[in-house]
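Just one protein chain is left out here, and the rest sit where they should.
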Amino acid sequence: MLPKLKHFLRESWLLIVASFFFGLLIAATNAALAARIEMNKITKLTSLATGLLPDAKGFAPLQEPFEVRALDGRAEPATIYRAVAGDETAGWVFRVTGSGFSDKIEMVVATDASFEKLAGFDVLASNETPGFGDQIKEPFFRNEFAGAPADHFMLANAGSREQYDSTIVAISGATVSSTAVVEAMNHYLPQFKEQLEQKGLIGNGNEP
Amino acid sequence: MVTNPDGQVGLYGDAVVNGLWRENPVFRMILGMCPTLAVTAALKPALTMGLCVIFVLVCSNIMVSLMRKGLRPHVRILMFTLTISTFVTIADLFLRAYVPRMSEALGPYVPLIIVNCIIIWRAEARASKSRLLLSIVDALAMGAGFTLALCILASIREILGTGKLFEIQVLPTTFPAWAAMGMPVGAFLTFGFVLGAINLITKKRSGG
Partner (left out) sequence: MDTILILLTGFISVVLVNNLVFTKFLGICPYIGVSGRIDMAFGMGLAVTFVMTLSGTLTWMIDHWLLMPLNLEVVRYVAFIMVIAAAVQLVEMYVKRFFPSLYDSFGIFLPLITTNCAILGLCLFLVVWGTGSLIEAVVLSFGGGIGFTMAICIMAGIRENLRMVDVPEALQGAPITLITAGLLAMAFMGFAGMI
């Protein structure tokens, strides 16, 4: 037993020592940078959200976690952020995920305080084809949603982009990506609206 | 013992020429193809990846060269892998902390540097057998060769694919961008043709 142990140690002492040393190195780097990395994640969401709701001074996540159903039926955790301006709610901000041409499209969506109209959306992460599906990031497409009713959207092949209603004009050459955005909206908006209504944070039209 | 100053310089000069051209890891040895194809859609990610690889190569070569006397045959590859994965983890943490958008764009290809054949190749062929300074120079040269190759491919793909270089418009906007260049098709085709071109150049040089 002992000679075997000695042999094992002789062969692998360097591996063991190195593992400790490298472990320390990783731990040290992680400790130094973890805070920054966390900040980066939150900053991206809030900076995009500020673009959509310029009046907001800050974004506070609602403490009670809840679940939404994703497009493929899976349950996933979701957070709604309340955009605050002084004492008042300036709007609501949350993440939606769509299924695009290549991979998922992650978007941040903002609505007004009563969840009646959309303030707009922006793209957090997407891998769509540059020059085609990628154009969902462009203002000309995104602006169609700004001021539109936070309700069911429909995709049209042609029409006026200036009308801020429930009809969205698809991007030519990027049907799948355009559809992905609209479908994501249609799938998630009702769920988030219901959550907020359940919590009594927005009126559901049945005011006494 | 007579030290031959020319021999010394020759050795280092050789390492540099090898890394940059004669044994260029991408174009002559055809190693590390996964990142080459994946991140060369534009110049910025290509440069970031190149710098990461240089960092990991240098650190790994330093470590391996320092440890070379204690390396046991059975655990060599494990030691190399452990070393490389540690430094890749550190590089990834730095990217996520300081350039989060680039880190997202590069995605899982940063940890894939661990299995980039170039790094293990240099650890095995050079750092485990040579003194510290030579290992460092070798790492820098090979890393530079890799970065150079990536930048050449990325420049071609970005200019033809979007008319921009490093996100600055260099071609007139009337140029019909070859969107395919940003997609896997463009990656394979560009790499194939550039390799063919280099074969042509080398053949002409050697008077074949």
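The chains carry the letters A and B, assigned in the order they are written, with residues numbered from 1 in each.
Rule of thumb we're sticking to: a contact is a pair of C-beta atoms (placed from the backbone, for glycine too) under 8 Å apart; a residue touches a chain by one contact, two chains touch by 3 or more.
In this text, all values refer to a predicted model and were calculated from it rather than measured experimentally.
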Inset, instruction - Sort through B:I30, B:L66 or B:L133 and give me the one touching the missing partner chain. - result: B:I30
Legend entry - Candidate in contact with the missing chain, chosen from B:L51, B:M67 or B:A180: B:A180
Inset, instruction - Touching the absent chain in the whole complex: find that residue among B:L20, B:V53 or B:V88. - result: B:V88
Legend entry - Residue, one of B:L112, B:C151 or B:L171, that touches the chain absent here: B:L112
Legend entry - Residues of subunit B (touch criterion as defined above) contacting the omitted chain: 30-31, 33-34, 37-38, 77-78, 81-82, 85-86, 88-89, 92-93, 107-108, 111-112, 114-117, 120, 180, 183-189, 191-193, 195-197, 199-200, 203
Inset, instruction - Name, in rising order, the residues on subunit A that touch the hidden chain in the full complex. - result: 22-23, 26-27, 30, 72-74, 101-103, 176
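Here, only the chains that are shown with their structure count from here on.
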Legend entry - Approximate Å spacing (C-alpha centroids) for the pair subunit A, subunit B: 34
Inset, instruction - Sort out for me which residues of subunit B touch subunit A in the complex. - result: 41, 67, 70-72, 74-75, 78-79, 82-83, 86, 89-90, 93-94, 96-98, 100, 104, 161-162, 177, 179, 182-183
Inset, instruction - State the interface residues of subunit A toward subunit B in the complex, per the touch definition above. - result: 11-15, 18-19, 22, 25-26, 29-30, 33, 36-37, 40-41, 44, 125, 129-132
